[in-house]
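For this view, one protein chain was removed and the others were kept in their places.
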Amino acid sequence: MTKSREIKSRYFGLAGFIFLFLPMIFMAGCGKTKPRLNIYTWADYFKPGLVSRFEKEHNCRVVIDTFDSNEAMYAKLKAGAMGYDLLTPTSYMVSLMHSQNMIQRLDHRLLPNLIHIDPDYLKLAIDKTMDHSVPYMFVYTGLAYLKSKVPDFVPSWSMFDRADLKGRMTMLNDMRETIGAGLKFLGYSLNSTDEKELREAKEVVLRWKKNIAKFENEQYKTGIASGEFLVVASYSGDILQVRRENPDVMFAVPRQGTVISVDDLVIPQNAREMELAHAFINFLHDPAVAAENTMFLSYLCPNKDCYPLLSEEMRKNPAVFLDPEIRAKCEILADLGEANALYIKIWDEIKAAK
Amino acid sequence: MKRETRNKTQEWLVSFPSLFWLALFFVMPTAFVLAVALRPSNPYGGIGAGWTLENLRRLADPNYLIIAWRTIWISVLITFICILLAIPIGYYLARVTPKWRNFFLMLVIIPFWTNFLIRIFAWKVLLHPEGLIKRLLVFLGMAAPQTSLLYNPAAVVLVSVYTFLPFTILPIYAAADKFDFTLVEAARDLGARSFQAFYKIFLPGIRRGLFTAVLFVFIPSLGSYIIPDIVGGPTSEMIGNKIAQRVFVDRNLPQASALSVILTLSVLAPLIAVLFLQGKKEKPGAIF
Partner (left out) sequence: MKRSRFPLMITVAVLFFFYLPILILVVNSFNASRFESSWQGFSLRWYARLVHEPEIWQAARNSLIIAFSATAVSVILGTLAAVALHRFSKSRLQRFHYTLVYTPLVMPEILMGISLLMFFVSSGVRLGLFSIFLAHVTFCISFVAMVVLARLQDFDYSIVEAAQDLGAGWWATIRKVLLPMLLPGLMAGGLLAFTLSIDDFVITFFVAGPGSTTLPIRVYSMIKHGSPPLINALSTVLLVITFSAVAMSQRLSRSNQ
């Protein structure tokens, strides 16, 4: 009685396995008639309706795979993974990939919408001629705080010196961002490679470390929305999204200046669907499309002709369109090549200290 | 004579599938990456040419020692708690009637088919400074209003125990299920006290299951980095975090390999010693 069930269950298992395995093999060799654009990007980075519009207009399929960090994406691609046609790394990663010949030169003839890009932004950019990258969205790093719980808030990095907020603050778990905050606080450049300046920044961060609960890159959103934290170093777009649910959360850019993070659109060396990839980049910079994506993400697309199409709330938001004086002090992170080792050493020391 | 050759061919036949698979998909790639530990790194994440012992030399950094020690004691604690909890559960599951047994087994494992990250986030909600558990503890006087339940080694231990417990229960159950419980009853009939019978008869009877259970929790704890990353504090960094940092942030694959080599060898070495030393003396299957 039990044995027959065992045999039956075993055969069922074997049959199930065969049934499940075969489709896999067949799927590998399945030939689709429509061309396929493989994009490797952040999650929920394009408004879904826009992607299907692109698919219809160009009679193709768009497959979006996601990564959770630039570094993970880089490690995977450096180890040899292929098959992606479009990537959205952050600017410092773009310079790194470019120096490693991992991305291609762009064909501007296929990108007529590039004339809409904001020239003010290009002045700050690393790839000023958009030779191999086109900016897509950018955010500022800043301080988010709960208005009702932190009444004497000052838009300055010195907030992390406030011992009365001890244990209720977080800083970013990112070497360049946090050491950068220290550098900015002292008035130095975020891309400094001067050892003396870096040591001073390290002392500042060690001082701040005593007041923070932890280094946190993503969960600060939930943390500040739920009141777990009172002041967090965060990205502007994330906080704007949190504000829709909890209006008590405010965002401010420190007056000493901060990091501008830009995500660029790049095409890897071994991409197959070159034309489609260019078409997608061009599509994203159609002003109406750029405006829709901007509103969807609460980030900012540096497409000057989309600004008038944004909501008034966005246009008036000082976290989106910065005060020019502060903006002059902000910088985009560059890859530091060999000097990275210096930052790594200091970051290790910061992490290991009690 | 005939049986011996039949045995030899049988041995090769039965061992071949897993040997082949592991040799192809595990040994070759792993040997390659471990060899990378002996190559210099370049700042762009690539692997330099030539060979060097630099990565191994850098392992002597005192920072690593602090982290290694912390990793070890946290892992030992996690393992101890898991085993302590898994033994009674394995015992209970093995004694219960078969229809309830499958039911309980599924009940134990199904929570772990939900996503790992989502479960950790659920723990963050549970341990929130203004959550129910904290409020209960403050009410009972067991915690001060400022103490944080999160971002410290205790949180890492709690969430790790949660994560690894099913992996300890399963091997102990697999071994206990086969155990002849009449032996324990016989011992008690002969006058042994319950706990004595349990300790001297039951536990050795499932020793392989115990060893496997320890393995399944201690090793992953040593290498875990996601749990300390999310619920650990700035002082809860473990070796797994360092390896992750070396690979992703520092783009130093050779150094990450070197760290992994040490981690792997330090756990492998005692086993190999046991294997090759005891193989001659004791009966087959004492430990393995």
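Should a chain be cited, it is by its letter among A and B, assigned in written order, with residues numbered from 1 in that chain.
We take it that a residue touches a chain if its C-beta (ideal position, glycine included) is under 8 Å from a C-beta of that chain, and two chains touch if they have at least 3 such contacts.
Nothing here was measured: the structure is a model prediction, and the numbers come from that model.
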Which residue of A:Glu55, A:Asp161, A:Asp194 or A:Glu218 touches the chain not shown here: A:Glu218
Using the touch definition from the top, which of A:Ala81, A:Ile115, A:Ala288 or A:Ala328 touches the missing chain? A:Ala81
Where the missing chain touches chain A, by residue: 1, 3, 5-7, 10, 13-14, 16-17, 20-21, 23-25, 27-28, 36, 38, 40, 42-45, 48, 63-69, 72, 75-76, 79-84, 217-219, 221-223, 225-228, 241-242, 245-246
For chain B, residues touching the missing partner are 3, 7, 10-12, 14-15, 17-19, 21-23, 25-30, 32-33, 85, 88-89, 91-93, 95, 99, 102-119, 121-123, 125-126, 162, 165-167, 170-175, 177-178, 185, 188, 194, 205-209, 211-212, 215-216, 219, 223, 226, 240, 243-244, 247, 253, 256-257, 260, 263-264, 267-268, 271-272, 275-276, 279, 284-285, 288
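Quick note on the criterion: only the chains that are shown with their structure count from here on.
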Flag every residue of chain A that touches chain B in the complex, lowest number first. 69, 71-72, 74-75, 78, 96, 99-100, 167, 173, 175, 209, 212-215, 219, 222, 226-228, 337-338, 340-341, 344, 347-349, 351-352, 354
Could you please specify the touching residues of chain B with respect to chain A in the complex? 43-46, 63, 66-67, 121, 124, 128-130, 146, 148, 150-151, 229-230, 232-235, 237, 247-253
